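All protein chains but one are shown at their positions in the complex.
Naming follows writing order (A, B and C), and every chain is counted from residue 1.
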Amino acid sequence: VKKFLNNPNEVVEEMLDGVVRAHEKYLQPINGSHRALVARNGPRPGKVGLVIGGGTGHEPCFLGYVGKGLADAVAVGNIFSSPPPDPIVQCAEAASGGEGVLFVYGNYAGDVMNFEMAAEIAEEKGIKVKTVLTTDDVASSPVEDREGRRGVAGNFFIFKIAGAACDRGLSLEACEAVTRKANLRTYTVGVALEPGSMPQTRRHNFEIGPDDMEVGMGIHGEPGVTRERIRSADEITDSIMDRIFKEMRTAPGERVAVLVNSFGATPLMELYILFRRVQQRLAAKDILIEANWIGHYCTSLDMAGASITILHLDQELSDLLHHPCETAFLKVN
Amino acid sequence: VKKFLNNPNEVVEEMLDGVVRAHEKYLQPINGSHRALVARNGPRPGKVGLVIGGGTGHEPCFLGYVGKGLADAVAVGNIFSSPPPDPIVQCAEAASGGEGVLFVYGNYAGDVMNFEMAAEIAEEKGIKVKTVLTTDDVASSPVEDREGRRGVAGNFFIFKIAGAACDRGLSLEACEAVTRKANLRTYTVGVALEPGSMPQTRRHNFEIGPDDMEVGMGIHGEPGVTRERIRSADEITDSIMDRIFKEMRTAPGERVAVLVNSFGATPLMELYILFRRVQQRLAAKDILIEANWIGHYCTSLDMAGASITILHLDQELSDLLHHPCETAFLKVN
Amino acid sequence: MPESAVRRLIEMFEAISSVIEAERDHLSELDGAIGDADHGITMAIGFSAVTGELARTDAGSAGLSGVLTAAASSFLNAVGASTGPLYATAFRRAAQALKERDTLDLEACSLLIQAVASGIGERGKGQRGDKTMLDVWLPAADAAAQAVAAGKSAAAFWSDVTAAAENGASATRSMVATKGRAARVGERSLGHMDPGAASAVLIIRAMAQTLRDG
Partner (left out) sequence: MPESAVRRLIEMFEAISSVIEAERDHLSELDGAIGDADHGITMAIGFSAVTGELARTDAGSAGLSGVLTAAASSFLNAVGASTGPLYATAFRRAAQALKERDTLDLEACSLLIQAVASGIGERGKGQRGDKTMLDVWLPAADAAAQAVAAGKSAAAFWSDVTAAAENGASATRSMVATKGRAARVGERSLGHMDPGAASAVLIIRAMAQTLRDG
């Protein structure tokens, strides 16, 4: 697999060097480190700070969502690896405005251990920390084990809601509560057509047969939950929507937000074809799409595939979704 | 090559169906046709109308750049094929506010023939039409044949400038002049690592050897101008920047805008690594990057590769670049 | 038998459409080597639109010229691209050339081919040696004119025209493209047959097959 690379072992450092130069309008290094970045126009006294983070390889997740009205700081790990506690603590300190800090990140063993260690250290430093783990990946665990699920592209919506709640000056407890609600109302299912590959190995991370696809794919190239024969775009979308409808309790006339996300190599053309069917399925249930995002929002290196996320709105979530924000990869005004 | 598809012959129709549903906030079909789309909040009496267009397979080009402050209407062709005159004429009529219409599109034989036929018909209908062909692809022809070059990702900047000029109420001649200037000051070179593939064939459109890359790649999967051994990201960027510096007459202290564009499958991680080197090279000449865009802005289906575009700013271009716009894929405020 | 000439012309477009459809991927491959890999797709879309339109055409009232005009606009609207304006102009010129005619005798066939060639040349501002479809249509038109002047039989007429077309297409292999997308590839286009030339041969063969027995 060919890539634009210099030293494969320096890929994260070089990328972050580019990121910091490109997005200096939105974010800046904390204490000179590129592994902990703070929003230029984010933290302020009296506001709950929002810290997000995770491994790299998901760009524009997570660093593309740092800025006014969204996350205040991001901790950056190696490829597909949680950041260690140190940069997370630095983020907590930089994000803190005296009203506590909210950690929001995907539910992976590594992230949980590192963020928990960081939370303990931050608490020792007198910063109150609350945590919401994102668990939107419907396919990763049965509904009885909702909290055991992974966090995937739904992060996008959950971060957005959390950032808006913080920016509106809600208390730490209120920010946590609405973020938790957003997570519980966010449903994602992903499908991979081809594996991605690590810059260090430049080989496929796993294999998918020429006529197969992987359903329930996570965002780290981890194999999904089932391998199936590839089907038409509408059939794939139908099976994703069927899974989501099985859990999402919507009534006619209700509203949702939709994210059709490329895992990397899948182009917009195909995402629109998926969106078309998502819209048809929702319309058939008289559910209105209040807002949609279609593109590269939470990727997995250069994997071919896509995920569909539905955020089941209520009035509060809808308000917060439309709250203005200004980051490198999401602008709402 | 695996793709999310239903009927491969309906791929453009289905995509446009998705586009029209997804972006109804920004654009709407003209006379019910998805091949001619007008900005909801674009054309107005007294304003020059901006019509852009071209084949599909370049998403978010061209339809993602239709909206207030940018293009007023877009004519949409088949994959890698110019739209026929009919939808272009419809766009001209919808975009016209009585002050004439500016056509801006890439310099390809097909587009030129179809847009010229359309311009004749529009003129017959009493709409004054001026045309600027984009020719930013440095590698596609020697500098003596500047007007023979192709238009590639630099479209992004040229459209932006044209849209701002129109939105500011400049005359048709003034809009044309500044757009022409923007084109002459826009320089792009692309490199492909892997071919893309047509939805209808799902086979690679051409082949690149396992250790090779194609330099001077266009945005239709046309082979580039030379095939070379693949090199490091910095070496590739250096050779692109060298080519651009050979033509771009900048003085220390001047400003540019930079676009690092994925052709489809190349992820953000690699684009940032390229941007890092672009910034280093410009900084060494004391040239300041006033604004940058990094991501999927003008693609070629699922081709792996990237292009680097430099817009050499002056005060007028800088003003117009920062003029507000609101479209599906570009928001400036 | 004017109505049967019109039917014959419609059959010609059907024969063209089916051979292009059959060779679709091959034509796209030729385009992939020096262009953007869509020529087969574009031509297939275009001629399928033409036959769709002609199926709705009343052979009695349309006339040869009406059929060609309908073919021009349906091809253009379905296709755009380079080939849309080129073949649309070609068919429009052919419609003008056959305006006063109601049979497809060899003279009419010759006029048809010459009109196509000059329409393409006019629209694309090209000439022989550019490595385009003109390298097929121009020699085919010459061959047709000469065969008529020499009073040749239908069989000889069509075999001359087809041979000229085939030779023209083969000759594009040794040309460097100067028009269209392939022009950017410069000398790397050497050795590859031009896709538009290849499809032009298919069209001429389908014409020969349907129009040969007058």
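In the analysis below, contacts are C-beta pairs under 8 Å (C-beta built on N, C-alpha and C of every residue); 3 or more make two chains touch, one makes a residue touch a chain.
What you are looking at is a predicted structure, and each value in this text was computed from that prediction instead of being measured.
Put simply, the hidden chain is in touch with A once you look at the whole complex. Of the candidate positions A:Gln28, A:Asn41 or A:Ser141, contact with the hidden chain is made by A:Ser141.
Annotation: of A:Thr134, A:Thr179 or A:Asn205, A:Asn205 touches the absent chain (contact as defined above).
Residue A:Glu222 is the one among A:Asp167, A:Glu222 or A:Asp302 that touches the chain missing from this view.
Counting the whole complex, the residues of subunit A in touch with the unshown chain are 9, 55, 77-86, 108-110, 113-114, 117, 140-141, 150, 198, 200-201, 204-206, 218, 220-223, 225.
The criterion applied here is as follows: only the chains that are shown with their structure count from here on.
Separating the CA-averaged centres of subunit B and subunit C is a span of 32 Å.
Counting partner chains per residue, subunit A has no residue touching two or more of them.
Contacts with at least two other chains are made by no residue of subunit C.
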